[in-house]
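The structure follows.
A protein chain is absent from this complex, but the other protein chains hold their places.
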Amino acid sequence: MLYPLIAGVLFGLYFSLVGIGLNLVFGVMRIVNLAHGDFLMLGAFVAFGVYTAAGLDPLVGVPIAFALFCVAGLLLYWILVPRLQRARDPEMLSFILFFGFSQVIEALTTIVFGTSERSIPSRELANSLSGVRAAIFGGEATNGPFQIFGLSFPASWVVAATVSVIAIGCVYLYLYRTRLGTLTRAVMSRREEAIATGINVDRVSAAAFGIGLGLAAVAGVFAPFMFGSFTPAFGIDATVTSFVVVVLGSLGNPLGTALGGVVYGVSYMLVQTYLSSWADLLPYVLLIAILLLRPSGLLGRRVRVA
Amino acid sequence: MPDTLRHYLFIAVPLLVVLAVLPSVYNNHLLLFNFVIFFILAQGVNIIYGFTGYLPFGYVGFFGAGAYGFALMVMHLNSPAPVAVLAGGLVAVVLGLILTPLLRLAGAYFSIANLAAALAVLHLIANPALESITKGPYGVALNGTFNPTWAYAGAVLILALTLGIVVYLKNSSFGLALQAVREDSFSASMSGVNVVKMRTIAWLASALVAGLAGGVFAWYVSVFYPDNVFSADFSIFAIVFALFGGVATICGPLIGVIILYGIYNLIGFTTPQYFQLIYGLLIMGLVLFLPAGLVSLATRRGWNVP
Partner (left out) sequence: MSPDNVPILRVNDLLKRFGGFHALDGLTFHVSSGEILGLVGPNGSGKTTAINVISGLYAPDRGEVLFDGTSVGGMASHKLVHRGINRTFQVPKPFMSLTVRQNLEVARTYGRAGASGPSMSDLLEEYRLADVADRPAHDLTNVQQKMLDLVRALATQPRLLLLDELAAGLNPTELDWIAERIKALAKGGLAIIVVEHLMGFIEQITDRVIVMNAGKEIFEGTLAVAVKVPEVIEVFLGGEHAA
């Protein structure tokens, strides 16, 4: 019982990171970014490139992926969004638009890299820090499993969970300690009024979109370790999983995602352990149940319901 | 002559006649069969998306359920193929009834919940624990009923039914009421329209034709795996074809299938990623430049397109 619980929390923290970018974009722009999972997939390719081409610790991919996709997000925002907002049903159209975009990303990635599954040896993640780890926890400078309550967990899980916590902390600092973040929260909670008071919604949204994609790509850096391998087609599953996590924790509330992630991670690990043949069904059934029974998420306000 | 009859005589009947004659002059019967299937599915998407505004990302769920409805009838009850096709349609309608609560969700929430539902059905059927009933992930082989000629005829018949439904919706006050619900459900109910009943009927009609198409598909191919009949490509193609031509019309989805599925087959199955790239770009271009589909090129000029 203890093992799946701890593993669930580790995975759950990681799942929070997977979903948080999607939720930030939704919260600010009321757009479901269906290409979210594809940015995760691209993040995984960044990690792969850092490791195979440059021979570096995949952890180096984190800042690279974040910077790269932040900029990509800003550019995309300015290209796509102004046109969308002139349409009559921007919510639905953007949904379809990002679906098309997700297809384009998947196709281009397939054309460049092929369809084969890729993986990175688990011990490579954060191996450059094993010296630091030895200095803190003692022991030898290796990248072996972590001991938690006498149970051992792959070091990569612990690293991913740690980076996720740091990243979520940064999102918190951004939202609550910076000026742009404060404006972002204003737009999230009362969009119409925020526009009426003259907040530059475009700037806030562009920033949220950039950060959202950046966070997705950072989550992607760890995907090869958390899911074992990845392919260009991995995006759509990642999108659905992110959506489950986000809906669990309440749409439009980025910090609720942390709770959603942990709940999802723990239930995933429990089902995996005790009902493994039905584990694949979990995210889908959970998603439908939550949407129908408690559309506002575990903590949160109302979702638009017809 | 009333419009209903005129539209059926001048749009549906010529198409059906051409499809009935083509197998005797053109050798690639599988291609013709696939065209018929996509005519049905694109019009099925038209029924639910075009007339009621619900975008069914998991539309393939009904198709797959229909295919497995057919397979189960044949495997376990030795039922004759036409009866099994009808059973496939019935299974899809039952699935549609179970999923009726999803219609409470608006916009993107519905689409994602519907996608999750289709994936849940796939994982249920493909579950090794149910091997004795569904053959699980190992797929089914139905030798006894194999008869491509009759299966093709059945598909054309189902297309005739589907076109009948669309022509009716296009020309009846029922179809008008559905579009009213799509535009604003509360104004529609204040016009006396029973919103819940109307959209449930459209939803089940759309499920029925996809289920019948799935049944006849199972009849035609006879050997298939869960991943074949639940492939997301069916949903994606059907939606893209319908959107591309223009929904809430009779001709739009047909034009969409002829042009896009035509291009798909010219590019060939060997490099699906190139087609994926093209249709991804097409979707994006459509949303940005031609959100009402190809037919809007004509309607913008004031021409009436049925």
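By letter and in written order, the chains are A and B; residue numbering begins at 1 in each of them.
By definition in this document, a contact is a pair of C-beta atoms (placed from the backbone, for glycine too) under 8 Å apart; a residue touches a chain by one contact, two chains touch by 3 or more.
Everything numeric here is computed off the predicted structure, so don't read it as measured data.
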Hidden-chain contact residue, picked from the options B:A180, B:L243 or B:I283: B:A180
Residues of subunit B in contact with the chain not shown: 173, 176-177, 179-180, 183-184, 186-195
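Here is the rule we use: only the chains that are shown with their structure count from here on.
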Distance between chain centroids, defined by C-alpha means - subunit A, subunit B (Å): 33
Subunit B residues touching subunit A - in the complex, by the definition given at the top: 53, 55, 101-113, 115-117, 119-120, 123-124, 127-129, 185, 232, 236, 243, 273-274, 276-277, 279-284, 286-288, 291
Residues of subunit A touching subunit B in the complex: 32, 80, 83-84, 87, 91-97, 99-108, 110-111, 236, 240, 243-244, 277-278, 280-281, 283-285, 287-288, 291-292, 295, 303-306
